[in-house]
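Taken from a larger complex, these chains appear in their original positions, while the remainder are omitted.
As written, the chains take the letters A and B, and residue 1 is the first residue of each chain.
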Amino acid sequence: MARHTADLILNNGLIVTPGGVIEGGVAVAEGKIVAVGSDAFLPDGERRIDLAGKHVLPGVIDPEVHLGSHRPLADDFRTETRAAAAAGVTTWGLQLTSLFITGGADKVKGPADIPNFTGAMPSFYEAARSSVIDFFLTPIVSTEEHVEEIPRLAREHRITSFKIHLQMQGPWKPAWPHYAFDDGTIYSAFEAVAKLGPPALALLHCENWEIARVLENRLKAAGRTDKGAWDDRSPWITEAGHARTYLYYARVLGCPVYVVHATTKETLAEIDKAKAEGAVVYSEIGAHYLVLHKDAWKINVPLRDRRTHELLWSALASGAIDCIGSDHVAHTRTREAMETGNVWTTVSGFPSRVEGMFPMMLSEGVNKGRISIARLAQVASENPARIFGLYPKKGAIVPGADADLVVVDLKRKVKISREVLHTVTPWTIYDGWDVTGWPVMTMVRGHIVMEWPEGEPRARISDGSPGEYQQRKLAR
Amino acid sequence: MARHTADLILNNGLIVTPGGVIEGGVAVAEGKIVAVGSDAFLPDGERRIDLAGKHVLPGVIDPEVHLGSHRPLADDFRTETRAAAAAGVTTWGLQLTSLFITGGADKVKGPADIPNFTGAMPSFYEAARSSVIDFFLTPIVSTEEHVEEIPRLAREHRITSFKIHLQMQGPWKPAWPHYAFDDGTIYSAFEAVAKLGPPALALLHCENWEIARVLENRLKAAGRTDKGAWDDRSPWITEAGHARTYLYYARVLGCPVYVVHATTKETLAEIDKAKAEGAVVYSEIGAHYLVLHKDAWKINVPLRDRRTHELLWSALASGAIDCIGSDHVAHTRTREAMETGNVWTTVSGFPSRVEGMFPMMLSEGVNKGRISIARLAQVASENPARIFGLYPKKGAIVPGADADLVVVDLKRKVKISREVLHTVTPWTIYDGWDVTGWPVMTMVRGHIVMEWPEGEPRARISDGSPGEYQQRKLAR
């Protein structure tokens, strides 16, 4: 057998593999990992990069991003996948309503105007052509027609994850023209997903806005206008209540579920109970829920308090929470244009979630001892890959897998400002934060899409668009 | 950096790693795994073995063997470690009473004569000099003096696992001179183990012989003499009852426990409940409990029925059971000398458990679809390594780990007979069984200790004695 030369050797590093953190390196050829080993036993390579003791992790797989929500989808793909690459993300799970793909939400006059996904898919593929990272799609199922599309989306586009915005249930409303569904729709959706078999699963945003409505009225009546009132508007009961209800229906119907942003101990308790009853449940948390106090901004579900942060860190470290996800959204508004001084009129959501995610995990998590780097590789890459049907093509540093890698310098110090970031949004919630630990190289199937050499003001991002749509495995 | 030549390359195989089963090979140098990769990117090697598509797994870590129980310990070490190597075992966990090390059980006249372990350790090391595989020690704590030794055994000999033969509790008896302990002793032992911190743990043989005594009397009175009566003598309540009781004390005292041979669904249910209450519990099953009907022979705990076999296969596959263990014992008696035609006088225990274990897992497990080969690597190697404090030095095929490997030919057909086996015992319970799937090479830290070339009548075993005592990690 002829010995080959690899395209690239990363050596003298700490390689975070499923079997442990090993000293040595990784060989890459034709976009794949071809060897992992001690430096002295790695193959020759066209290019060799000395990691100088830095860590290499499997590229971050971020399952929750909402492109197209404020700008045309193609615009977001172009700018925001570069922001993601800057932060170590190599695969993005886009969670989109059909209107986020097609646009035209302002022209919807009733539920009949909500487009289906089958028709929207060509636009989706077209918009994604500029993506610098890999990506897959999680449709937000919002109508009965969307439920009916599930088998076809699975078969034709290898889509296996479907999201439900539980907070949006009820009759169609002009204020949220994307949605027209009720518990019956959800029941049918769970059935349809269950029928696909694992790894197909339903994602749930748990937050009972009917209860939040009552609490908001009380808070307004009490004169509250501070940002912290947002947490009081959607307290744990709104999140855990939905979890209790819909994990039950999902379990009965045999549908695996994934709770995006499980942010309260009561939600985690309901997840535990559902599992004990036989439900298959996964859960996710965003880094912002681990570091930002509820006074920082409004978002759904809300940011919580410091004590909850620590509880969530523990849950992530122990295995009670499975994944991290950015919930990234982009727009071009300034902070001043969004923040009114009154929580009820302040614009919801804040930047820059994807670029903050992995650095926060490194700085506040790994470097402060809240989570090991091996566990971080699981929650940021291996678990999302397994849960969303990308494993073992993605999610682990193992020969045969895609060469999706992120090199991390746990000692790199960065003061966050608009200038070091790549998102289109002109401000950041983390402005002025000093962090230690940052991704310094991102590779997508062997393409180096980001490098941040020591001393340069910010990362260099590739001009290429190697990103590819990821079809997923189907059970049957 | 100078490129090195490995000592050995195994290539063209299916490598069972923690990150998945990969096509390619493994490079070994100086007793360690130094690279895992696609064949074309493996380093040069002094020797190269073409696996021709066979699987390579991490060497089997068998946590339960009772050497010295019928012959001098040194004799057992010499012959039986070779039998173990023949069956893919690379590390053995010896579970010994102090008298199995020192001998002289016949001279014990009372509990004061039971030797301690501290004094017995030089004899243990001496007896082990002929071992062909690696090994560690799990003392069977049988007296209060043994409990008092726990911290010292941990500190001086890096012993972190301690077993309790719950069925033997009660006052000292000449028939079983090794033991003199009660619930107070167990309480103290759990405390002492808990104080060591993980991975220290207590192993429990669960079987209430006080209840078995009553049932045995009834069975005798009813005229039962068949081997199946042995299961009726120690039915599930005797095993699950002990589990319920001692997992509780262990949980309260913060002591992780490991249930050897969890053989009933009621035992597994108690383990589940204890876990839900916060206990740290692991469990093990022997391959013989998965394939041998209760009519086959007597043993403690008893063999069960076919329905239980399937339930236990499922538990092993799903994660409810963590490990496999052989419970191997050797002696020189013929079957005729042991079997009387009456279960009550028939000699308990049967050969050849260690040589049957891994082949049964391959033939009845992997090849019949009851367990994946990836899961087999977990229960046979990774989990024991993690639980007993040997990971990541052992337990996974990953660069940096000991080169403890077993090459498996899933298509190799073997008719089991005395002639293909290596144990000293002159008969086997599996006599005449046709199995498909057998280990064909075993490597201990780079030493090839067993090879069974296609066409030869049985495996060749190394004359060397590379086996080393394994000190384990201590939390503090």
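Brief remarks on what is shown
FYI, contacts are C-beta pairs under 8 Å (C-beta built on N, C-alpha and C of every residue); 3 or more make two chains touch, one makes a residue touch a chain.
Bear in mind the structure is a predicted one, so any value in this text is a computation, not a measurement.
Of the identical chains in this model, 2 are shown in place, and the full complex in the file is built from 4 copies.
Definition applied: only the chains that are shown with their structure count from here on.
Per-chain CA centroids place subunit A at a distance of 43 Å from subunit B.
Chain contact summary for the complex, subunit B toward subunit A: residues 1-4, 6, 11, 15, 17-20, 22-24, 27, 29, 32, 34-44, 276, 391-392, 396-401.
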